[in-house]
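Removed: one protein chain of the complex. Kept in place: all other protein chains.
The letters A and B name the chains in turn, as written, and every chain counts its residues from 1.
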Amino acid sequence: MPKVDMDMATGRITSWSVAEGTRVKAGDPLFVIETDKAAMDVDSPADGVVHHIHAEAGTDVPIGQPVAWIYVDGETVGPPPNPSPSGRGWPRERPGERGAAGAPSEQHTSLNTLTPPPLPEAEGLAAPADRPRATPHARRLARERGVDLRLILGSGPRGRIARADVEAYQTPAVTAAPEMAGPLVLHRSGGGPGTPVLLLHGFAADSHVWARVVPLLPCGHAVIKLDLPGHGRSPARSVGSFRDLARLVVAAFDRAGFDRVHVVGHSLGGGLALALADVRARRLASLTLIAPAGLGPEMDGDALFGLARASRAESLAPWLRRLVADPGLVTDGFVHAAMLARADPSLRTAQQALADCLFADGVQCFDLQAALQRVAVPTKLLWGRADRVFPWRQALHAPGRVALHLLDDIGHVPHLEAPDIVAALIADLATLDQARADTKRAA
Amino acid sequence: MSAAAAVAPATASTTPITGAVVRDLSYAEAIREAMAIALERDPRVVLMGEDIGVYGGAFQVTGDLVHRFGPDRVMDTPISELGGAGVAVGAALTGLRPIFEFQFSDFATLAMEQIVNQAAKLRFMLGGAVSVPVVMRFPAGSGTGAAAQHSQSLEAWFGHVPGLKVVQPATPHDAKGLLLAAVHDPDPVMIFEHKLLYKTKGPVPEGHYTVPIGEAAVCRPGRDVTVVASAVMVPRALDAATQLAADGIDAEVIDLRTIRPLDRETLIASVAKTTRLVCVYEGVKTLGVGAEVSALIAESEAFDYLDAPIVRVGGAEVPIPYSPELEKAAVPQTADIAAAVRRVVRGAV
Partner (left out) sequence: MQPVAMANRPFAIRHYDADTLRNALRRMLLIRRFEEAAEDSYMRGLVHGTMHLSIGQEASAVGACLPLDDTDMITSTHRGHGHCIAKGADVARMFAEFFGKETGYCRGRGGSMHIADVSKGNLGANGIVGGGLPIAVGAALTAKRLGTGAVVVCFFGDGANNEGAFHESLNMAAIWKLPVLFVCENNHYGMSMAMDRASAVAAVADRAAAYAMPGVRVDGNDLSAVAEACHDAVARARVGDGPSLIECVTYRWRGHSKSDRNRYRTKEEIETWVARDPVRRFAALLMDHGLLNATDFDVLERSVADEISAGVAFAKSSPNPDPVLLTRDVYTDLAA
């Protein structure tokens, strides 16, 4: 049951346009929902065959609960899956379309149901922290390529790293050495004729946090990941305010010499991306803000300070797990990798100082709502509804031309938790930008 | 069963007579033809077994051979599995080349002493002073409604015994070639013939040829996953592979043909290529042939190429039931194989 209205908790299907066994194409009407404002068609999110229609016409269905299942061709039709809650419910709609139309829209998006549901976490041994779960093939490949498996997030059951994960990790085959761009370090990879994509990570993270998204981005776009001051490989800088921090980022941006770029920012990086958009609007092709900072004072200060302070895996793990909706995603190996990246005490000191400045008393001490109102480039705002760091309702400050994507059962780090969705949304903006460029050229 | 006919003979490892006429024969006819050739070519060859004379064998495999070769060479034995098997062992030990037919492989339980303690071990125990060139044929497997005492797949028991060779042909071509290879082999060879295969047809060259014992056949090359099967599981695995191809999964199907000694090289090369392994066998899953195949791979240099857990699709932990639906449920069917392969390839295990 998609959420098509802001205050909607349940939806009522008035009629089905398909029956059990109907073959549908993405975009075909599936059913009609009635809200207190209007009736509206819900289109198929994918190609396939409809099975297991749970929701009868006339009944109220909670948001996010599956109402039917679409099987791709060849997929074995199993017994009806349990329709009950928390269901990583409805296949995502095609984002971008309504956002592009300029209407305020809030698109319900959740994990793709077309992939088999993950196995229960319960079974299986916990992988030791320094030895992540990986297939023999992945291990061999990692050995051959000199890749540290602890830095890779596995896509298999219980986070198992398979060959493809190692290959994907290496996909930016032309990863250049980190380079200084003014005050900060950036990492370039890939390339091609497409408009580059600039990624700004969040507080207490570094550019590795994008590892799962980068391989899923469309080919032909260079990817540039910036390390914030005192994060990753960027040196710590004296920062007295958010404005100081933003200036460093803008300086690095200018030094990097972007002509046009898609900017993606997460959390603190999201706030910085917004600040960047405010002063360098003409250089931005699009803006993707993932749970950005600065849209309200509320936050989970314990989590961010906890992250900044953590000096060992054991004290880091609970805060990392708080970042995501499904704590199983943060395997011991993942924690270990994250701690490895924070091993330098001076880095931790710098981050604590930054937190003291930006998030004093557990409050977001800077306000970017005005900047959001001014944003002129095509913008998407993504937020997990299970975000425990910044409340997702801060997204509701978005102006009409910003497309809102609220993700069910996703926490503060959608690019970790649902990288396919994040990549698809960025790709949509890139496609849109390309289409506009083509139209302009034709004119 | 129709798929069995589609199993291409693995030309690389066979030695057919050049230019030999190839006809479509049933699996049972191919075995009979092999026995006739053996009887013609070697006066030491004798067939022994219960009701293999004028009756023609419980599954009509010996058929009319008694009329062609006489009752001294196509010998009915009394219903004495232990004694009969032992007589075959003693005859082989002293210069004959007996081919002993069990009516059902289940009855081998009555003869285990002679097979396991005597046939398999005599050469070794006597320091190489003797050999036991006996061939034993076992109609095996489920699917005929014969229930628990006439449907077992016990090949793994024999595969556990050093000194025995164990083969499990899946096609008429291999049934003939392996039987002739077995007759020439100086050591005891146990041939497990799946009863559901007897009537399946396939191309069989005329005349004498052998299929080497110990060589598996890649009967469908593929990229994504290695499916190792034997006997009637081979046509089922091939059917599953055809279904999977429609989903974009390219399965390599290997017909083990011999389960002792296993063809390590072929198995290792295939898994190193496909990175995934599904072992399919009708025998009870626990401690079965597929268990050995998966252990072999796990211990081998192919280990470092595995990109998914090895999966076994074996028989249920139950005696073979009578009722048709239960009987089907007790052993892997095409859909079970396809589902297991999908799970492995899609990273769901």
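One rule holds in what follows: a residue touches a chain if its C-beta (ideal position, glycine included) is under 8 Å from a C-beta of that chain, and two chains touch if they have at least 3 such contacts.
A quick note: this is a predicted structure, and the numbers were derived from the prediction, not measured.
K.L.:
Among the chains present in the display, which ones are touched by the chain that isn't there?
P.N.:
B
K.L.:
Of the residues B:Arg32, B:Arg123 or B:Arg220, I need the one that contacts the missing chain.
P.N.:
Touches the omitted chain: B:Arg123.
K.L.:
Considering the complete complex, identify which of B:Gly83, B:Pro203 or B:Pro309 is in touch with the unshown chain.
P.N.:
Of the candidates B:Gly83, B:Pro203 or B:Pro309, B:Gly83 is in touch with the missing chain.
K.L.:
Who touches the missing chain here, B:Leu96, B:Leu267 or B:Val344?
P.N.:
B:Leu96
K.L.:
Given the full complex, what residues of subunit B touch the hidden partner chain?
P.N.:
Contacting residues on subunit B, toward the hidden partner: 44, 46, 72, 77-78, 80, 82-96, 98, 113-114, 117-118, 122-131, 162-163, 165, 186-187.
In this section, only the chains that are shown with their structure count from here on.
K.L.:
Could you work out how far the Cα centre of subunit A sits from that of subunit B, in whole Å?
P.N.:
It comes to 54 Å between the two C-alpha centres.
K.L.:
Considering only the defined contacts, which subunit B positions touch subunit A in the complex?
P.N.:
Of all residues in subunit B, those touching subunit A are 246-248, 275, 303-308, 335, 338-339, 342-343, 346-349.
K.L.:
Using the touch definition up top, name the residues of subunit A that touch subunit B in the complex.
P.N.:
73-76, 116, 119, 135-140, 155-157, 160, 162-164
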